[in-house]
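The complex appears here minus one protein chain, its other protein chains still in place.
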Amino acid sequence: MPNKDVQSERDTRKITIDRVGVKNIRYPIVVEDRQNVQQQTVADIALYVDLPEDERGTHMSRFLEVLNEYHKEDIIANLEQFMIDLRQRLGSDTAFAVIDFPYFIEKQAPVSLSRSLLSYQCHFQASLSEVFRLVIGVKVPITTLCPCSKEISENGAHSQRSYVNIQVTLKDFVWLEELIELVEASASCEIYSLLKRSDEKFVTEKAYDNPRFAEDIVREITLKLRQDERITSFRVETENLESIHDHNAYAGVWSENFWEIKD
Amino acid sequence: MPNKDVQSERDTRKITIDRVGVKNIRYPIVVEDRQNVQQQTVADIALYVDLPEDERGTHMSRFLEVLNEYHKEDIIANLEQFMIDLRQRLGSDTAFAVIDFPYFIEKQAPVSLSRSLLSYQCHFQASLSEVFRLVIGVKVPITTLCPCSKEISENGAHSQRSYVNIQVTLKDFVWLEELIELVEASASCEIYSLLKRSDEKFVTEKAYDNPRFAEDIVREITLKLRQDERITSFRVETENLESIHDHNAYAGVWSENFWEIKD
Amino acid sequence: MPNKDVQSERDTRKITIDRVGVKNIRYPIVVEDRQNVQQQTVADIALYVDLPEDERGTHMSRFLEVLNEYHKEDIIANLEQFMIDLRQRLGSDTAFAVIDFPYFIEKQAPVSLSRSLLSYQCHFQASLSEVFRLVIGVKVPITTLCPCSKEISENGAHSQRSYVNIQVTLKDFVWLEELIELVEASASCEIYSLLKRSDEKFVTEKAYDNPRFAEDIVREITLKLRQDERITSFRVETENLESIHDHNAYAGVWSENFWEIKD
Partner (left out) sequence: MPNKDVQSERDTRKITIDRVGVKNIRYPIVVEDRQNVQQQTVADIALYVDLPEDERGTHMSRFLEVLNEYHKEDIIANLEQFMIDLRQRLGSDTAFAVIDFPYFIEKQAPVSLSRSLLSYQCHFQASLSEVFRLVIGVKVPITTLCPCSKEISENGAHSQRSYVNIQVTLKDFVWLEELIELVEASASCEIYSLLKRSDEKFVTEKAYDNPRFAEDIVREITLKLRQDERITSFRVETENLESIHDHNAYAGVWSENFWEIKD
């Protein structure tokens, strides 16, 4: 009896497992791209299901089996079907997926119009129980310049790199690019990979003319998210890598109905 | 008017900020130690408050002011008072603190009785609104040995290092050491820093005699937590650094009433 | 005179800067693939030059300019030319590039022959001074099983996931796949993403039959590297995530002539 199926044994402890699965799987994926139709990138993936109280173990290999059956073009494009397959193959009631990946956008510098790529770290969370739910998230690097520092100083004002983390649920399609633009428009200045001297002058002066506290950033974004009828719930946070401290400043707002996978 | 208080300006956007504050502060602290009365360690601290809709900014420096007024001996020992001070000084309704630190326990190897220190990463979350709430967490490294691998193989069974993350709320005092022992007793075998040859034989054979799936680990711990009347809610997870894969296996259970700071 | 070129000012401190440049640039690249001709992935890139003692600053934007002029297909395929361009555009004597990326290989499970992708983290270091030098590195996850634990125990033996880091310089072309296979053949057992029950039996038994210390792993690989005439220098290290400890075991060997960028 060498291949006894230990996982399928009955469990008598009467404890449902909320989430069981696999983490830290790297996998190539293809995502929709507003400018270039699609782009190829590399994801870090976690996949989970629940486990009923009477089953001893899940079948971990089946998560990988389902993943490897999908073409890399199809996972994000057919995420709901992927979750249905996952749930069915694992024989569970619910399925969860957390998918992180860098997404590249070609930007043009504000004055020289030089083109360069900037990467944005995306964070998708999908769950399937009675309904399919999807949280779309992206982390946007921006420049923030401190209003207090500007106000009280004869010259200059401290600025720093900040990361805005925005997560939304949707009832209609929204491009990642739209979320990113919404965040960048709320910054002291947006960030580019390639800036020539004329551009550096522009972004320095723009940031100086648009001072923002962490609190201002998340409030401006919140206002815009509330006005967008396609967005049904959200969470927005900023973390500023303060240039005058070795700790970070943080501000976060979330809509009351915002839900996400505890991870 | 060089020192105008920009943060105190009125804000008209009518958006309450759920959480605003400072992150990634390293600070020396002293914690209670069952064996040695107290031990000194180094924490990574985040402190937050809420911000009413009519205030433009919080006063970030006050978080540091309150923190630096406390002696390192007093922060954990007087955490509720610390939170009261924080809330009062910031003029807010709620205050939050997240405090991570390594905690050291001297263990004795099972056969040679050799003594060595092992560190456990702790994670405390405190909040003060109408009531004071505290979540105590600790991450415990253990050995897990796969029941399926043992069952189906002629010889041997794959084992790996796993990390169990246990978080609880309490109505009566519980030592960190008790939580750690509870987890270690649910493992295939517990982990030590120093093992001589006689000990290595012991832990190898003990793990082989106690195979555990990730699911078994969290269920055994759940049973024990439910039976402990001092514990009012909990979350328990394990992550196994699978030796036959380059991804991790995960299982998690949480009581329905478990609440924690979204972070 | 708003656009004075501060970087081009004369510096009188008489200090040559060994390395100046940009780090942590994420960029999509295409690499050669033995099975599929080429594969697309995402790199983390650092680019440096030296700076003569009489120049105040380098032109950081030019690193990004050169990078963004190359098509993603061309950076790795034309790395020497890329370095020549970098050095010329920056007006320096030497140029350095450090390029990290995940590389995917489709593997077949040993018994079921199920196919799945496994990712390997690659690490390239290039330098151009009088000559062009390239160090090719890859980190290979493997299973190791402890010979001592097996020898002294009645049953079982502790195993764990280990990471072998191999770096080589070459006089003739070597596929990444060849380096990976060389490492995997020196392990207690190689690692797969997807293993069915019959495969799990196979890898458990194979590891048990092939116990290896960290020291054995690096010696076996060293022997093979010395015998390969295409390889001119090397460094090989393993780090074992010990299943019976919360620290790692390490062993490393490098050929006397091995050189790499200090990073």
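Each chain carries a letter (A, B and C) given by its place in the written order, and its residues are counted from 1.
In the analysis below, contacts are C-beta pairs under 8 Å (C-beta built on N, C-alpha and C of every residue); 3 or more make two chains touch, one makes a residue touch a chain.
The shown structure was predicted, so the numbers you read here are calculated from the model rather than taken from an experiment.
Residue-wise, the contact with the chain that is not shown comes from B:41, picked out of B:41, B:92, B:127 or B:188.
Screening A:95, A:183 or A:203 against the full complex identifies A:203 as the residue touching the chain left out.
For the chain left out of this panel, the touching residue among A:39, A:160 or A:233 is A:160.
Residues touching the missing chain, restricted to subunit B, are 2-3, 5, 25-28, 39-42, 61, 64-65, 67-68, 102, 104, 114-117, 119, 193-198, 201 (touch as defined at the top). If you put the missing chain back, the residues of subunit C touching it would be 2-7, 11, 13, 15-25, 46, 48, 51, 56-58, 60, 147-148, 151-152, 154, 213-216, 218-220, 222-223, 239, 246-254, 260, 262. Although one chain is not drawn, its touching partners on subunit A can still be listed: residues 118-119, 141, 143-146, 148-150, 152-161, 189, 191-193, 195, 197, 200-201, 203-205, 207-209, 241-247.
The criterion applied here is as follows: only the chains that are shown with their structure count from here on.
When chain centres are defined as mean Cα coordinates, B lies farthest from subunit C. Centroids of subunit B and subunit C (each the mean of its C-alpha atoms) stand 34 Å apart. We define each chain's centre as the mean of its Cα atoms; on that basis subunit A and subunit B are separated by 25 Å. Among all residues of subunit B, those that touch two or more other chains are 148, 152, 154, 246-247.
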